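One structure is given below, represented as structure tokens, and several questions about it will come after.
The other protein chains are all here in position, but one chain of the complex has been omitted.
When the chains are written out, they are named A, B and C in that same order, and each has its own residue count from 1.
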Amino acid sequence: MKAAILYGKKDVRIEDVPKPSPAYGEALVKVKVCGICRSDYHYWKHGRIGDFVVEKPLILGHEASGVVEDVGEGVSHLKPGDRVVIEPGVPCGRCRYCRIGRYNLCPYVRFMGTPPINGAFVEYVTWPADFLYKMPENMTFEEGALIEPLSVSVHAVRRAEVTPGSSVVIFGAGAIGMVTLEAVKAAGASSILVVDVDEWKLDVALRRGADAVINAQREDPVSVVKRLTGGEGVDYVFEASGAEKASYQAVRVAKRGGVVTLIGLYASDEFQYPVLEAVIKEVDIRGVHRYANAFQPAIELVAKRKVKVYDLVTQKLPLEKLEEGFRIMDVGKEKYVKIQVDVTS
Amino acid sequence: MKAAILYGKKDVRIEDVPKPSPAYGEALVKVKVCGICRSDYHYWKHGRIGDFVVEKPLILGHEASGVVEDVGEGVSHLKPGDRVVIEPGVPCGRCRYCRIGRYNLCPYVRFMGTPPINGAFVEYVTWPADFLYKMPENMTFEEGALIEPLSVSVHAVRRAEVTPGSSVVIFGAGAIGMVTLEAVKAAGASSILVVDVDEWKLDVALRRGADAVINAQREDPVSVVKRLTGGEGVDYVFEASGAEKASYQAVRVAKRGGVVTLIGLYASDEFQYPVLEAVIKEVDIRGVHRYANAFQPAIELVAKRKVKVYDLVTQKLPLEKLEEGFRIMDVGKEKYVKIQVDVTS
Amino acid sequence: MKAAILYGKKDVRIEDVPKPSPAYGEALVKVKVCGICRSDYHYWKHGRIGDFVVEKPLILGHEASGVVEDVGEGVSHLKPGDRVVIEPGVPCGRCRYCRIGRYNLCPYVRFMGTPPINGAFVEYVTWPADFLYKMPENMTFEEGALIEPLSVSVHAVRRAEVTPGSSVVIFGAGAIGMVTLEAVKAAGASSILVVDVDEWKLDVALRRGADAVINAQREDPVSVVKRLTGGEGVDYVFEASGAEKASYQAVRVAKRGGVVTLIGLYASDEFQYPVLEAVIKEVDIRGVHRYANAFQPAIELVAKRKVKVYDLVTQKLPLEKLEEGFRIMDVGKEKYVKIQVDVTS
Partner (left out) sequence: MKAAILYGKKDVRIEDVPKPSPAYGEALVKVKVCGICRSDYHYWKHGRIGDFVVEKPLILGHEASGVVEDVGEGVSHLKPGDRVVIEPGVPCGRCRYCRIGRYNLCPYVRFMGTPPINGAFVEYVTWPADFLYKMPENMTFEEGALIEPLSVSVHAVRRAEVTPGSSVVIFGAGAIGMVTLEAVKAAGASSILVVDVDEWKLDVALRRGADAVINAQREDPVSVVKRLTGGEGVDYVFEASGAEKASYQAVRVAKRGGVVTLIGLYASDEFQYPVLEAVIKEVDIRGVHRYANAFQPAIELVAKRKVKVYDLVTQKLPLEKLEEGFRIMDVGKEKYVKIQVDVTS
């Protein structure tokens, strides 16, 4: 079968590899669609993310949907022909974090497309059946491949405990910012401001239901939010840009007693932070690391049309052109929200 | 000014009464629209609700919107001409319940249209300005008068801590059931079943977005919900019918670890309840008594079109015909969801 | 090895059975001490608890401590000689309840000493090593065998979200009532009332730190609590008696906005309940089914002397005399809180 293998920085090769067989508890999935995550791009460009180094050839990709082709022993809830979404992080199921239900914090998690676990830019993958979710009939493979990023936002919205009728600021209008916009709309936020530096992305946000947008290159988001909220700030802030400055401003635009939820991964381990303001305003700061128990609700939200994600896909490429996707993200000229790879469909 | 005064059981008279003046901290509001609540009907029919007895002539009505005509001293956030919604319960602001933010539990609350406090079926009322909320420009007085019942549901949804992508059963498809349907949709519920005994109301629920409806006179709601959920039950149950049997079934249709929120007021102080099942399934049972801090989010939800309430009004009557509204509710032949009184508009 | 085998109602025989070997992931534990739970007694007396019927010979016992004698493959955190506490419920680790951390609700749980799983009134048991907890050096086997009931209370106190400085009523002064008293003291409750019908048990409660006790046969607990709290009721109520009347009164003695936590297992599936009062007061009712993630904190509390449980043991019997323990519980003349079986020590 065909695979897109990363051999090193900016070196992806399409090669033939042996088709795997499902072990006990696993299913063999024919991958249909797999989205490109910013982390895939990062591995491609830098050959590493923090301590995770691409030391030997690796197949990337963890935003995938497909069709079950075979199941191993001990698998009862799936059968060949089932259309499925893949949850890419498989926790140990036994440690203290797994036992309390926060399995995204499991130190033994095996994460698809992250060294040394191969990912889904390949025709077939085997994966633990417990982490495959049946797709409702009305869901496309493109939508299925968007469940992973949407799950990040579903998890974030639950971490933030958003209540209906509240006000929100989202920093970042990329893919995660956009699914967060969908998730906070689904959670009943009644006023949503989106901040970014890219006018094109802000236009997308406006079209998708943001009440207003702020171009952080032209205006100071803190002043604008304060002005728009009579000096109060907002109930909930989501930082989905990964920009340290945005993380800083997130605290500043939060109302007293507000909640700041940080989804972004920052380039520096540490940076200047308005801790004193957070203390005095009793703003809660909550991190988001992937997701736990979020795939099923995310699937429901898409299937029941409570959120709309299919139109986030701006480019679709065949597996052979995966690297073109990375280059689009690298050059930054061609606009995109989510680039997906059409692996076998 | 004209008032509709309840003199005793089924005895409402339209009379002239002196127009009041706003005291310190109060505003004088010209009432535009006031909805009829089931409790108004109950006072009209029985002359009492529990310990609250209509001992002297009383003006009913507490679901009101209007226009500020005058303000007393010490009022700065309102001025004549402001269109406002009235929050009918004014707590003491000082007791332990007020101090922890659960002011709906304040034992000293003064509640509009409940003996001995006069209500809003009258041309003018004075009311503490802190409990008047400015209506956004795009909100009608009819919508304004629906904020009170919607606030019950907003409070209920927050008590239940509904999260996006979850499954819900609502018992009762009357006015409270319908605003609860709106509120759980706003909170992101992705699967909503509505139970009632009135086919016409169930049709309304279906048209308003219920995924399925169950006629409890024809089918057993517990069996149907179990069947539809693969034996699991649902995440959240809202009991908005006031029927004891529904309250009982609410526990039975909840998933293990589910949450049952009781909004209904039951005729008996006590009745048979499946307590053991609630214990074994660790189902949380949470009561809802009116609302606290719910008017502003409810207004936002309507203003931003996150919920739709205007079309819940099935009948509109002039003040003189208030009693006709009560009779519609009494006879039960003419279908209705919410009957509103057009006081001065 | 010797085992106490229940053949049917009131028919326990001490017999020789083959000593088991630990399978993959399991440890072989030499049982030192195992307490008698009210459910053991119930199986002995009635041959069943609800749907769980003793259809073939069964070894009871699930409150056990012991010493690891051997470990199967795949076990790394334990070695022969380790002193351990046994968590008797082993969940599937894969279902939706396990994944959200509420593994006590797992429908596939295997529970020690419950048909058809044999228990710990036997010299040796094999058990999944993940559900064995190392005992700190300063903890005795008697204390170790009390961790199971204490875990119920630790779970209950967390379900109730008890905060320091609050007021509590506990219904029931048996073993679970007493560990609940310990747990609420540990959680900082500053006023604790205990209700029971047995004067001797109430004396025990007083000596163990209850601020006051109420004999429900002589006084009405509702009136007394109301009188002692100026009519307000208390913040938290724990029902640990299993009496339906107590469950009813639990709601009545709760403050507005209070929390009622039900631990007891009631004889009837349903009974009269003051639902309306719970709604109007917004009292939360929360069931407790065993425990999840409670053994480690329970062990810490005992090891650090934050709670005192060793003196709850009122009788100690050798394995051969297990049935004498059941008879003490049956006749009810001899006073007891917790009867333990000294299996091999």
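By our rule, a contact is a pair of C-beta atoms (placed from the backbone, for glycine too) under 8 Å apart; a residue touches a chain by one contact, two chains touch by 3 or more.
Keep in mind that what you see is a predicted model, and the values were worked out from it rather than measured.
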| item | value |
| --- | --- |
| Selected residue (touches chain absent from view) among A:Met112, A:Val157, A:Val253 or A:Val288 | A:Val288 |
| Option touching the unshown chain, where A:Leu132, A:Ala183, A:Val237 or A:Leu262 are the choices | A:Leu262 |
| Which residue of B:Gly101, B:Pro116, B:Gly231 or B:Pro318 touches the chain not shown here | B:Gly101 |
| Residues of chain C in contact with the chain not shown | 154, 157-158, 161, 163-167, 183, 186-188, 190-191, 211, 296-301, 303-304, 306 |
| Positions on chain A where the hidden chain makes contact | 97, 100, 102, 104-105, 107, 159, 244, 247-248, 256-257, 262-266, 268-289 |
| Footprint left on chain B by the chain that the document does not show | 93-94, 96, 98-103, 130, 292-293, 296 |
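The rule we apply is simple: only the chains that are shown with their structure count from here on.
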| item | value |
| --- | --- |
| Whole-Å gap between the CA centroids of chain A and chain B | 39 |
| Whole-Å gap separating chain B and chain C, where each centre is the average of the chain's CA atoms | 43 |
| Sequence positions of chain A contacting 2 or more other chains | 296 |
